[in-house]
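A single protein chain has been removed from this complex, and every other one stays in its place.
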Amino acid sequence: MAGGEKKRHPLSLWPGWYATLTYVAMVAALWCIFVYAPTEKAQGIVQRIFYFHVSSAMTMFVAFFVVFVASIIYLWKHADWWDQTAMSAAELGVLFCTLVLITGPIWGRPIWGVWWTWDPTLTLTLVLWLIYVAYLMLRADATDPRRARFAAVLGIVGFIDVPLIRWSIEKWRNLHPEPVVVQSGGTTGLPPAMMLTFLVSLAAFLLLFVFLLRQRMAVARRRHELEVLRHKVDEALFG
Amino acid sequence: MKNFWYLFSAYTIIWTALWAYVVYLSQANRALKQDIEALRAQLDNAIAANDASKKGSV
Partner (left out) sequence: MSVNGAFVRQAGAILAKDLKTEWRAREIFTSMFVFTVLVVVVFQFTIGSNPALIREVAAGVLWVALLFATVIGLQRAVQMEGEEDCLQGVLLAVQDRSALFLAKALANMIYLLVVSGCILPLFALWFRVDLTASLPALGVILALGIVGLSVLGTLFSLIVLNIRMREVMLPLLFLPVSVPLLIASVYATGDLIDGKTLADLRDYVILITVFDVVFLVLAVLIFDYVVEE
């Protein structure tokens, strides 16, 4: 179509709008965290790390859950799309997991007085990081065409392992502050303004996760396309 | 503003990591786009050359 104007499908405008929405949500979250939310009395301003720290942690679990579901469907249906979803979500999960592992100690240092404690939640996050980094290494290294299937097995095994790890570590040691978001009995331990701030942060992070997931999957799709093209060129030249 | 630097570094690290990841993604995307275009051109040339040699031999 030389010089012809590209017809714009209404959906093609969506990525731009979506990016804008994510940006607005992130800025709103920052405004809530630094302007709207009151300073917590006991912990002081470092408590404000909580909003992004816990949002990252929840996004990480969402990411690993996506890996789990996509891996199951991939093993069942063998469609590339699901494999690309699992791989992209795993990479993002590791990214958010890394953020949790970095911001956790930064919050813990002034509160607990130490950079690291082997408390259940922090330890679980560390073990998850190790499992999913191994997943990414398996993806990066494998030369076997069945690597996607092997990675899917790890995606399933890793996620099923989560409650078991949690259970065993709780038996092992318990130092972490009680979960403050939802306490037993269904009442929330956070004052309303803090709760709202947390929910806005969480929404912003989930929007960001979906945005990054789409971008990462585009890269995965292109990589696949490139491999197919390489194969075709080889055939055309030498076949 | 006790512990200000902890708060500052936590948010700076998060933003830096996310920014770096987005840059990495867009660069990977751009490099892949270029590679794909180059390969497409190569493929077209190869097919054209094949056709030409077939015509020549007939």
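Going by the order they are written in, the chains are A and B; count residues from 1 in each one.
Keep this in mind: a residue touches a chain if its C-beta (ideal position, glycine included) is under 8 Å from a C-beta of that chain, and two chains touch if they have at least 3 such contacts.
Here the structure is a predicted model, which is why all the values come from computation and not from measurement.
Put simply, the missing chain touches A once the whole complex is considered. Within the whole complex, the absent chain has one touching residue among A:Ile165, A:Leu196 or A:Val210, and that is A:Ile165. Checked against the full complex, the one of A:Ile45, A:Val127 or A:Val210 touching the unshown chain is A:Val127.
Per the touch definition above, the residue from A:Leu75, A:Ile111 or A:Leu226 contacting the chain not shown is A:Leu75. Among A:Ala79, A:Val157 or A:Val228, only A:Val157 touches the chain left out of the display.
By the touch rule set out above, chain A reaches the unshown chain at residues 75-76, 127, 130-131, 134, 137-138, 141-144, 146-147, 149-150, 153-154, 156-158, 160-161, 164-165, 167-169, 171-172.
Here is the rule we use: only the chains that are shown with their structure count from here on.
Listing the residues of chain A that touch chain B in their complex gives 44-46, 48-49, 52-53, 56, 95, 98-99, 102-103, 106-107, 109-110, 208, 212, 215-216, 218-219, 222-223, 225-226, 229-230, 232-233, 236-237. Interface residues of chain B, counted against chain A in their complex, comprise 1-4, 6-7, 9-11, 13-14, 17-18, 21-22, 25-26, 28-29, 32-33, 35-36, 39-40, 42-43, 46-47, 50.
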